[in-house]
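Have a look at this one.
Complex shown without one protein chain; remaining protein chains in place.
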Amino acid sequence: MSFITRGFSGRSRERDDRLPPGQTLVHDFPVLSAGPTPEIDTAEWEFTIRTESGVHRWNWDEFMSLKIDEVDTDIHCVTHWSKLGTRWRGVSLDTLFEDVETQLDYVMAHSYGGYTTNVPLDELLDGKAWVAFEFDGEPLDPEHGGPARLLVPHLYFWKSAKWVRGLEMMDQDEPGFWEQNGYHLHGDPWKEERYW
Amino acid sequence: MQHVDGNAIAGPLAEFFAFDVTTSVARCSGCGAMAELARAMVYTSPAGSVLRCASCDQVLATLVESDDRAWIGFSGVSAIEVRRG
Partner (left out) sequence: MSDATATAATGAPAAPVASVPRAGWHVGTVVAVQRETPSAARIELDVATWPGNAAGQHLDVRLTAPDGYTATRSYSIASSGPSARVVLAVDKLPDGEVSPFLVDELRAGDQLEVRGPLGAFFVWRPATDAAAAASGARARPVQLIAGGSGVVPLYAMARAHHDARDLTPFRMLYSARTPDDVYFADELVALEASDAFRLDLVYTRRAPEGWPSPAGRITREALASAALPADEWPLVYVCGSTGFVERVASWLIELGHDARDIRTERFGGL
């Protein structure tokens, strides 16, 4: 029954050949949230990787002393917007996994505030994912996931968990928060893996 | 993102239920609080709506809509009242 509303165009949306199917370009940075924005002091912040044999931990200072990457990448949100050439700084998951021994192939990312999202380990390694703490030259603000968020730009952006606090290794792929509630287990924007 | 009240998602829910579910009392499986869904806190974004218990913040329910389908989850509700008539 929908008809075009006279005079309405909405916020600007551009098509661009570099975009995956069904995406349009935005210049602002929309915020998606499933709950209140947690305020985490870097003095209390901690990042962990939990495997079958134990837990690896980094506090903020230890984390900041790791090798830091500059990342220039496009991001694609399942709600149909994409942003090209976003600039981040963060620690590669290759760096974080350097001393981590695990036979398990799947990862559940956990966030402050309770959010979870699942990603297979091989989609986080080989320069494909970071824990980012800076966006566009500024510390990541809490609205956009600060102090630190996961950055997995080749998957839809809900996989780039805001306020990330740790990764838990799993022997099989299990759905995280949005994945349990309608969104695709994998989430490749080029294949338009949006929903179940 | 600021939350609104459960009332606010009466619209999307009306697409799938024959009565106004926001007036139904639901029990939070986390803290046991019982309240009309209209009193829950709703975080809405283009990705979907998340209802949280006003007493303990736990996720009560989720609503995700695509063009041709919707997913309604009641992951944090132990029971919900449905009035007859």
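Chains here go by letter, A and B, matching the order in which they are written, and residues are numbered from 1 within each.
Going forward, a contact is a pair of C-beta atoms (placed from the backbone, for glycine too) under 8 Å apart; a residue touches a chain by one contact, two chains touch by 3 or more.
The shown structure was predicted, so the numbers you read here are calculated from the model rather than taken from an experiment.
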From the touch rule at the top of the page, work out which displayed chains the omitted chain touches.
A, B
Which chain B residues touch the hidden chain?
2-8, 10-11, 14, 18, 20, 22-23, 36, 38-39, 83-85
If the hidden chain were put back, which residues of chain A would touch it?
1-11, 13
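In the analysis below, only the chains that are shown with their structure count from here on.
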Centre distance in Å when chain A and chain B are each reduced to the mean of their C-alpha atoms:
26
Using the touch definition up top, name the residues of chain B that touch chain A in the complex.
1, 3, 43, 45-48, 50, 52, 57, 59, 62, 64, 66, 69-71, 73, 75
Contacting residues of chain A [partner chain B, same complex]:
30-37, 77-80, 114, 143, 158, 177-178, 180-183, 194-196
